[in-house]
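For this view, one protein chain was removed and the others were kept in their places.
Which chain is which? They are A, B and C, in the order written, and residues in each are numbered from 1.
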Amino acid sequence: MKREINSKDVRNFLSNNIVPIIFIVLCAACFPVAGYSPEYLADQIITRIMRNSFLVLSLLIPIMAGMGLNFGMTLGAMAGQIGIIFITAWNVVGIPGLLLAAIIATPIAVLLGWFCGKMLNMARGREMITSYMISFFMNGVYQLVVLYGMGPVIPIHSDQVILPRGYGVRNTIDLLNVRKSIDNFWSIKLFADENGVGGINIPILTIILIALLCVVIIWFRKTKIGQDMRAVGQDMEVAREAGIKVERTRVLAIVISTVFAAYGMVIYLSNMGTLNTYNSHSQIGMFSIAALLVGGASVSKASIKNVFLGIVLFHLMFILTPQAGKNLIGQAQIGEFFRVFVSYGVITLALVLYEIRTRREKAESAKTLALSQMQEAQA
Amino acid sequence: MSSEMTKPLLEMKNVSKEYNGNPVLKDVNFTLGQGEVLGLVGENGAGKSTLMNILFGMDVIHQTGGYGGKVLIDGKEVKFTSPLDALKSGIGMVHQEFSLLPGFTAAENILLNREPQNRSVLSLVFGDRANTIDRKELQKQAIAAITKLGVELDPDMLVAEMPVGHKQFTEISREISKSAIRLLVLDEPTAVLTEKEAEMLLKAIRNLSAQGISVIFITHRLQEILDVCNKVIVMRDGRIVNELDAAKTSISEMAKLMVGREVATPDSEKQEARPISDKVVLSVKNLWVDMPGETVRDVNLEVHDGEILGIGGLAGQGKLGIPNGIMGLFPAGGKVVLNGSEIPLNNPRACLDSSLAFVSEDRRGVGLLLDESLEWNIAFPAMQIQNKFLKPYLGGLVKWRDQSGIKKVTDKYIEQLQIKCTSSKQKAKELSGGNQQKVCLAKAFALEPKLLFVSEPTRGIDIGAKALVLKALREYNRNFGVTIVMISSELEELRQCCDRIAIITDGAVSGILPASSPSEDFGILMVGKTAKEAM
Amino acid sequence: MEKAVSLLKSFGLPRLIITGFLLALFVIAPFADINVGASLSDVLGRFGQNAIMVLAMVPMIHSGCGLNFGLPLGIISGLLGATMAIETGIQGPVSFLLAILYSTPFAIIFGWGYGKLLNRVKGSEMMIATYVGFSSVAFMSIMWLILPYKSPTMVWGYTGQGLRTTISTEGFYYHVLRDTLSLSIGSFSISFGEIIFFALFAFIIWAFLHTKTGTAMTAVGSNAVFARASGINIDKQRTLSVIMSTWLGALGILCYQQGYGFIQLYQGPMYMAMPAVSAILIGGASVNKATITNVIIGTILYQGIVSMTPSVMNNLIHTDMSEVLRIIVSNGMILYALTRKSGASR
Partner (left out) sequence: MIKGKTAKEIFDIRFFVRLGCIIVIIALAVFLYFFGKQRTLYVDNWSTEIDGKSYKAVDWAMVEVDDLGDQEYSPRQRRGIALRGTTHTIYITTEDDDFNEIVLDPVEFTLPADQSIISLPALVAGLPADKAIQEFIPEPSPVQASDTAAEEPAVDEFGDMSMDF
């Protein structure tokens, strides 16, 4: 009897954590093939945690409000990019530059998030596909603004930013002036040799920032609005009956997420050092969501733990697979395709598992009824 | 209890209400003193919920032209415009359906959207919702409410993990925790509870009453009324038929008052007792159905050839679950035998293949293709099940819909059932409720079934259409010898139409009587086992 | 008059705007030194190339599976058929038939699996379909690299392994349909081959929807509970519709390749569902209702805008904003359909 329960527990644990488990196995298999040193990997992973965790954290709040994975975080990324474009054009550098970029991005992100939230309220029950389409639609608007509006309509005249033809932003912008300015502001090097080569860089300020956001999210869960969001996420009708303003709460969840995503994008870009004006944002949503899901989150439940576990696992895969592919088959491209496949596959798997699980829970009540009848028959 | 000379807490004077000219409440008068427990009994549609809607100032009432008469609280007339208004005067209600969040604890649910907050500086910028929730205070207030109710309830338990009874207690505690609650309306709070839980609840009601909180207790379990109430109001057809002292009445008296009406049915419509064949067409054994809100637990039933069998009972007791379960629309188990051969459950196709048909109570959800034409609606099942209305082309290689055949049959039923429509091409969603119901019937008739389930055929349609629908059913039964099982909440309707009537209580058959039996007998069956004991 | 108003209403404001815009483009075109005849033939050519992929939306919409964002799966079946046909080395129009033949079993198998999956996730088909499409494209990207193709027309020259990103259909089935029964008057030319090919399949779908099974499929999409209560096996109908959509997707891409002249592998099919989805929506379909007329009108309007705006804009203001406008219009259209209240809960 006892063993039975145990095996059931194990099965439950496996089926609830199938995605992270697959990833751990995958990374463990790729690690020896890729042949990277643990030190190199650790350094890379830390860099990437610093780069991405803000973005991934921004996804938590809409999940809390029951709106699923916010594919519309791309909108926040766009806002962040616009902020970065401005400060590069004005040549405002370093941490003040990034701060200014964040300040510029905020109202844009609020506006975009508000639009997205309103739209999602009109498409209840299919928020995810709608937020996904919003990100495509807004991508068009973003390109219109950046490619044709910047220069003649929005006064930006920096040669560094604007194309030689006089309007439109360049394809890639070098962010030398703000590159790693947060990371390098205060960082510690571990395990480096005497010459300061190799080793692991620990950027203290970035860590503080990310820790701060985690604290904000934890605090947020404890506020009235956080409680309202959890309520709305569970049952909109009950929440409405209790007098919670459901629509407003949902819009707020998206706005907050979009604003955080904008800040996340500013941090991400400063870490990357280059801005791909027309590409950087478009895949950010997909990768962030994949990373979160890899960490064991689902459409309706996600925690800070999932974020960090997810980033670590996802990026291990990201770094390892091209090299493993190269060493194994002689083509790095296979590894690259593989990681694209895995990113998409993970989202598909997580979505399907979530749907099936919800369905199974619904079917449970019939089972209990049949059971009670059987017991009655026996009695 | 409240023999002081103070003004009664609640008084209703000549309250009346009409919906589109149909009176649903007539001249209702009663008073309720502080700390009194008032039992409110009556069949479905007797006007109980309308009365409560008026008390709470629900939107339905305002939107349909308000009400007549006066509602007085502490002797002063009030007109609430919303339940929030009522709440301010200390009146709260616990509804039959739980309004709880499964992922929250009891405490969180009790104080939902009224959580005590720690003021934070940030609220100056981000508004009040940036205040953090004071968990300790929340816990304290929740426990206070639970203690006031006098039940055992763990404030930290998640609602999802609670037994039903605790959910009910959580609901009630929520109402109590609202400040200055003086009158609590409980709508069938014990319907979903086990006996033990129900006892606890009754104890809690006495507790509240002792603390000076008045309670209006709506229930179908009459024994509970005797146990806990000071007085009882019996409603029927929108009137208070009698106000009884709970100490001096009995279950059978209440049951009689509830259903016993002198309806002057025209002779032509009256069902004369006719001989019914002994041949059993359909037998149902140990049927259970998982239909939310209409759970069937253990039904055993035999339907005789050529009869109209009525299935009645109060809402939520499971009568609707029976046809839905047999026809495979909800998960079901048990044994169903039609003409000697067993019908597999959970398989709508098999039922239809063996010449069963079903007119669902959920016209818009199950009964109709709202976006399609009447032709489609009427011909569709017959086409799919019996390959009717198909025309072979290319030497039988492909079979297309036979548009002219479909039109012919649709027109036939439009005429026969007097369906009001512009043409057979009109979309089903554009018809009125009564005509939609006729389309549903036509759909079933087109299948030419041997046995027809009709669920709530007259729900939500006007009187004229009602009579027509019932007449059509009766004629169908007489002229084609089709056995009909008719499920309805309206006992009178069943008595007009049926040969025998089965009453469902608590997911099981509590008795089957000939339609000519006096209505009190049905009333007693409806209120369940406790009634049987009382007899 | 009233009828006209209701007709206009049913046509819908966005469609009206798009039609008006397209008409305006054609009116302006002569003033911008654009040959209207050539533009028209361009639009018709694109119509012939793309219409079947738009048609592939119809069965799934009818059975209530929503918009087929998983079209890439069908396209992949088509690509497998195409590459296998070229691998045989048989040239000329026969290769087109071969490609159709080879892709059919793949389409049926993929469609069947895809349908089974969608049956388990009722209610969020569209999101999952999107990602099924993406994952399958990414998976096939790996496969294109390692599948043992040999034909020198397709394999990378220098490594001798892995398929090229684009493969020319020249010599195989390039313009097999385009050049049959084509008619040209001055600068205007029209290919009846493509149009007849599309008409054939449109007719088959139309005819299918008139059969018993087709009727059942429509009923499933219109009200699944009703269909179930009428004894229809919903899952079976849905799976069938998904297989049909997938197969039409395969046909659609083959038809596209014969006109376009290239087979695009790897990430090529990734986003091919979007234009098809927005085309049928522009044509007046909703998330759960679509007709052949929607397909025809939608494809003409969508392709008209795609081909006309760049030339007109370039000639008029010397700025090519057309691609950006296309993105906004086509995705905006999908967004509009998703946020409409009437569009059921799928």
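Definition applied: a contact is a pair of C-beta atoms (placed from the backbone, for glycine too) under 8 Å apart; a residue touches a chain by one contact, two chains touch by 3 or more.
Only a predicted model underlies this, so the values are computations on that prediction, with no experimental measurement involved.
Trainee: Per the definition of touch given earlier, which of B:Gly127, B:Pro163, B:Gly460 or B:Pro518 contacts the omitted chain?
Mentor: Once the missing chain is taken into account, the touching residue is B:Gly127.
Trainee: Quick one: say which of A:Asn16, A:Asn276, A:Asn327 or A:Thr358 touches the chain that got left out.
Mentor: Touches the omitted chain: A:Asn276.
Trainee: Using the definition of touch stated at the top, determine which of A:Cys30, A:Ile61, A:Ile84 or A:Leu100 touches the missing chain.
Mentor: For the chain that is not drawn, the touching residue is A:Leu100.
Trainee: Looking beyond the chains shown, say which of A:Asn121, A:Asn177 or A:Asn327 touches the absent one.
Mentor: Checking the options A:Asn121, A:Asn177 or A:Asn327, the one contacting the hidden chain is A:Asn177.
Trainee: Pick out the residues on chain A that sit against the missing chain.
Mentor: Considering the whole complex, chain A reaches the absent chain at 48, 52, 87, 90-97, 99-100, 103-104, 136, 139-140, 143, 147, 163-165, 168-171, 177, 272, 276-284, 287, 291, 315, 318, 336, 340.
Trainee: So which bits of chain B touch the chain we can't see?
Mentor: Contacting residues on chain B, toward the hidden partner: 123-125, 127.
We adopt the following convention: only the chains that are shown with their structure count from here on.
Trainee: Can you check which chain pair, A-C or A-B, has more C-beta pairs in contact?
Mentor: Looking at A-C and A-B side by side, A-C shows more C-beta contacts.
Trainee: Find every residue in chain A that makes contact with two or more other chains and list them.
Mentor: In chain A, no residue touches at least two other chains, as defined above.
Trainee: Once bound in the complex, which stretches of chain C touch chain A?
Mentor: Per the stated touch rule, the residues are 69, 117, 120-121, 123-124, 126-128, 130-132, 134-135, 138-139, 141-142, 145-146, 162, 266, 274, 319, 321, 324-325, 327-328, 331-332, 334-335, 338-341, 345-346.
Trainee: Spell out the part of chain C that touches chain B in their complex, as residue ranges.
Mentor: 207, 210-212, 215-216, 218-219, 222-223, 225-226, 228-233, 289
Trainee: Can you tell me which positions in chain B touch chain A when the two form their complex?
Mentor: 84, 99-104, 108, 112-113, 115, 117, 120, 128-133, 286, 288, 290, 292, 295, 297-298, 331, 333-334
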